[in-house]
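Note that one protein chain is taken out, while the other chains of the complex remain in position.
By letter and in written order, the chains are A, B and C; residue numbering begins at 1 in each of them.
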Amino acid sequence: MAEAVTVDAFVRWLKHFAETVHDSAGHLTQLDSAIGDADHGTNMDRGLKAVVGVLDTNGFDSPDALFKKVGMTLVSTVGGASGPLYGTFFLRFGSALQGVESIGSKELGKAFRAGVDGIVARGKAELEDKTMYDAWAPALEAFDQAAADGLAAALSAAASAAAEGRDATTDLLARKGRASYLGERSVGHQDPGATSTTMLLESAAATLV
Amino acid sequence: MAEAVTVDAFVRWLKHFAETVHDSAGHLTQLDSAIGDADHGTNMDRGLKAVVGVLDTNGFDSPDALFKKVGMTLVSTVGGASGPLYGTFFLRFGSALQGVESIGSKELGKAFRAGVDGIVARGKAELEDKTMYDAWAPALEAFDQAAADGLAAALSAAASAAAEGRDATTDLLARKGRASYLGERSVGHQDPGATSTTMLLESAAATLV
Amino acid sequence: MKKLINDPADVVKEALRGMEAAHRDHVRVDHDHAIIYRLDAPRQGKVGLISGGGSGHEPMHGGFVGTGMLDAACAGEMFTSPVPDQMMEATKQVDGGAGVLHIVKNYTGDVMNFEMAAEMAAADSGIEVQSVVTDDDVAVQDSLYTAGRRGVGVTVLLEKIVGAAAEEGRPLQDVADLARSINDQGRSMGMALTSCTVPSAGKATFDLADDEMEVGIGIHGEPGRKRLPLAPAKDVAAMLVDPIVGDLPYQQGDSVIAFVNGMGGTPLIELYVMYNEVAQILDKAGITVARSLVGNYMTSLDMAGCSVTLLKVDDELVGLWDAPVDTPGLRWGCSDHG
Partner (left out) sequence: MKKLINDPADVVKEALRGMEAAHRDHVRVDHDHAIIYRLDAPRQGKVGLISGGGSGHEPMHGGFVGTGMLDAACAGEMFTSPVPDQMMEATKQVDGGAGVLHIVKNYTGDVMNFEMAAEMAAADSGIEVQSVVTDDDVAVQDSLYTAGRRGVGVTVLLEKIVGAAAEEGRPLQDVADLARSINDQGRSMGMALTSCTVPSAGKATFDLADDEMEVGIGIHGEPGRKRLPLAPAKDVAAMLVDPIVGDLPYQQGDSVIAFVNGMGGTPLIELYVMYNEVAQILDKAGITVARSLVGNYMTSLDMAGCSVTLLKVDDELVGLWDAPVDTPGLRWGCSDHG
């Protein structure tokens, strides 16, 4: 089982994501300026800095303990729409891994789905509402389809699909989140949450295998 | 006594001044922006419009009745520093002409001096304080020196001297009025009140003879 | 960016310190949780009222904490809803045994964070919590399939009126019902002459030419529904009032509280000019202004612009409006600190 993902690998994932968001905070905020309130980069960066602080000062003996702490930290520090959404994602993602002996592509796929179900339960987004869900939905599907080819293939397929989903948000008219207030004027701008979600999956592909 | 100034001539003077100020209101306000509060043109224009309204709807049988009304109108409509100063000028100017049979250069010179004494009594400006007095003081002197050569010569000398006084305000450090708040920074800007005073004397030269 | 601040990251924290120092007679501040409390909270037997939202809207909400209005306000980061921990903590602190009402403006983030807090508070402490969500912004098309309308100006009026009702000792259900009926009777619309600048972003959220304005804006610097040529106050007033009056059918003789709110960068003199226009439109429409409020009460950082809110009122609401209120941001009547 060379494929099994360890707690250490998850920690590397989260730190890689934190770094990516930190480096792209200006870009994410810029995207949020166009159709939101100019804070998505700041929000995510603040929350992920807190997460890194937690990772640096705590040891975790199980993925579910790790992700419970990560989820709660995001809920408690991000605020806005992305705080409860990313927070809920990680809480559910961790729960799904509870008691799982060895985390391979199948287990990871289930955990991703559980996390995204949490996002939908919280935010009630549907496909093409122009939210982070438009990156998540195709990513889940691609992951499952490539799962049989191994974790690396699945993660890389998910990241590519997320990127496509993210790009496709540009042409959508927003129906959820702040961008929905803009009506027609939301068309032509890429969704910031779908952008950070794509970063999360790209970080996973870069660190979990 | 072909030289005697009539009420009609005084009315022409006031209207000419009103028109000049109206056309230069932007310029006067611009000067006041640099070292004051950006309203000298607006203030003078408002007051002189009221004066023209009074002239158009009233007849006056004496210069002192005319200038009493003009002075009161300016006091009641201009406000700021220039309202009481120009108002007082015309009130005293008119009083000095009370009972004067024929107004020649000598009588006019006295009236100018009385008016300017009023300005000094009200505003306590001294020479080189960078105020309208810096246009008035040389104008009075030039008028008196040229008075023997007739009214036209006296008025034209006064107007030229006022313009020189006005130009000389540029290099002065203000000690009175709003410009005084700027200290050193008031140097290098022409005083708006000295500018409108010069217009008043140029209008006199153009209309009273 | 030109602001009277130090490090952009510290603005909220430092403003709370300044607010506390300036208003020690009205509020105390829990800086760890960024919560502003009424000095005498919790009041036994009184329904606790808490609200909260992103910072950058001052005096809302912290400035509305005090006798006759809120018991606590949770301050989020700039334009970012507060986190559930804050609302949970505030809920516990202000509960005087009669339950707690959460007053939430309808933004996805605010709604979700308050929801999580209410869930946690119920599980954790058994405190009875009800929530009312304000959504009065007629600039946003309402629909089952969208995030719905934004909560804007009516929130201020609601906090005042419901605050008076809670002060009277009314039970939680009554207070919550009253809050919902107020939200139903209130409508708002806003416009901007300039964008605001979020300190951490460092530059204006949107660019607007010298001869343009945004109509149908919210309070977070998000662009509006349309960009239009700059117009005189008279026309702006009509653009804001007409959709409000059209949205909630008015009858001749209806009474309203009329609220002209500044967005933070607009001075009072302009708000009075606007109010003069609004009052004339209402007069022509046969709508009676029972009470009015004009000022910068719900701001969007340094944005220049304004919003208009009309709240239909009856004698009961006017009575509650007139009841004493004593907060940093809103004050009248004979207040009694006893």
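To be clear about the criterion, contacts are C-beta pairs under 8 Å (C-beta built on N, C-alpha and C of every residue); 3 or more make two chains touch, one makes a residue touch a chain.
For clarity, every value in this text was computed on a predicted model and none was experimentally measured.
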Discussion item. Need the list of shown chains touched by the one chain that isn't shown.
Written reply: B, C
Response to the item:
Given C:Val27, C:Leu193, C:Val215 or C:Ile287, the residue that touches the chain left out of view is C:Leu193
Worksheet item: For the chain left off this view, which of B:Thr42, B:Ser62, B:Gln145 or B:Gln190 is in contact with it?
Response: B:Thr42
Practice prompt. For the chain that got dropped from the picture, name the residues of subunit C it touches.
Written response: 2-7, 11, 14-19, 21-22, 55-56, 58-59, 63, 193-194, 210, 213, 230, 232-234, 236, 260, 264-277, 279, 289, 292-294, 296, 299, 301-302, 304-306, 326, 331-336
Discussion item. For review purposes, identify every residue of subunit B that touches the missing chain, sorted by number.
Written reply: 29, 33-39, 42-43, 46, 75-85, 122-123, 126, 175-178, 180-183, 185
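Just so it is clear, only the chains that are shown with their structure count from here on.
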Worksheet item: In terms of C-beta pairs in contact, which two chains are most connected?
Response: A-C
Discussion item. Please tell me the distance, in whole Å, between the geometric centres of subunit A and subunit B computed from their C-alpha atoms.
Written reply: 76
Item to complete: Starting from the mean Cα coordinates of subunit B and subunit C, work out the distance between those two points in Å.
Response: 55
Fill in: Approximate Å spacing (C-alpha centroids) for the pair subunit A, subunit C
32
